[in-house]
Each structure stands twice: as structure tokens, then as C-alpha cells.
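Removed: one protein chain of the complex. Kept in place: all other protein chains.
Our next item is chain A:
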Amino acid sequence: MSKESLSKFGVRPLAMKCQFCSNPATMHLTTIINRKKRETHVCDACAEERNILPGKSSEMPINALLQFVLGSNPGIEKESDETACPECGLKYAQFRSEGRLGCPHDYEVFKERLEPLLLKIHRSQNHVGKVPASLHSARQAQEMQNFRNQLLEAVTRENYEEAARLRDLIRSKEQLDETR
């Protein structure tokens, strides 16, 4: 995320005047069209009167940020923009213009295009953190099964040292689960 895009969240000097009347400006809008940045400073009354508020949406700056990132995404090919998610029918082009995905499957369908985007927004492409408990236990069960398979294989290969290591590992993990 660039400093420039973040500065949109920053707070501007309080003394800024409304562009339409002389009241103090209370809204500071940044619009980016064709990569050209334009700033508008207005007071509540003029914003409402002239309908310049973007739907009074609480998500405005995040949208602006997303548009900024989407707009500067290089190597956009028209063709892949038209690929639609088989579940919800969303096309990447629609996501580009609306800034919202349509369903959980979109993350898989548009994975290759989302990864660089996520890297820009979060400086990461991988979740680190909470995992639903159901998945957590499924993952653990899978891991244990893998250890058991490896143990069997080690015994078959008569690699008893490795087998003993795996046996102890499985035991300690089982004990840990029991104490939980």
C-alpha cells in the first residue's frame, strides 16, 4: 500500500473551507479517475444539497482505496475479465468496477488475479490466525494419519530409529489432545 493511498485516511487541517460556500469543510473526498487524483472539500449542507456524498456509505475510503489498487493493477486482459464464476456468475470486470466479490467460490475462481491484489492491500497472500474449530480438528486428524502412515512405512523399511521417533511424536500429540 503506497503512502499516497494511505494519506486519504489522514486527517486534513481543520480550517479547510467548503468549495461551495465559506463554511468549514467537513467532508474531504478524494476521487481517482484515470489515475488522476482530485480532492473535493465540502461542508455537510453542500454535500447533501449537491448529492456529492457517495451514498453516505461508511465504506467510502476503503472503496476508494480498493479502486485505487484495482485501477493500478497491471496486465489486465479483457478476456479474463469476462470469465464468470460458475456459482454466482460474477465476472472479474464486475468485481473491478464494484469492488465486491459475489460468493466464497470467487476466491478460488479468481485466485490468480486476487493474489497480487491481496499482496498490495495486505502485503501478504496467506492467512495467519484463527481457524474454525471444525477445520482445526480435521487438520489434526489428517496430520496424525500422516504420521501413522510414515510410521508404518518406517517399520516396513526397518528404519527403527525413525519409527521410534514417530511413535514418540504420535504419543506426545495424543497426550496433548487428552489434556485439552
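Everything below uses one rule, namely that a residue touches a chain if its C-beta (ideal position, glycine included) is under 8 Å from a C-beta of that chain, and two chains touch if they have at least 3 such contacts; residues count from 1.
Quick note on the criterion: contacts and distances are computed from a predicted model.
Colleague: Assuming one chain is omitted from the figure, identify its UniProt name from "Chemotaxis protein CheC", "Protein arginine kinase", "PTS sugar transporter subunit IIB" or "Hercynine oxygenase".
Modeller: "Protein arginine kinase"
Colleague: Given the contact definition stated above, which residue among A:A93, A:I121, A:V155 or A:L169 touches the chain not shown here?
Modeller: Only one listed residue reaches the unshown chain, and that is A:I121.
Colleague: Determine which one of A:C21, A:C103 or A:A141 touches the chain that has been left out.
Modeller: A:C103
Colleague: Can you name the residues of chain A that touch the chain not displayed here?
Modeller: 1, 3, 6-7, 9-11, 14, 24, 26-28, 44-45, 54-62, 65-66, 87-88, 90, 98-104, 107-108, 114, 117-118, 121-135
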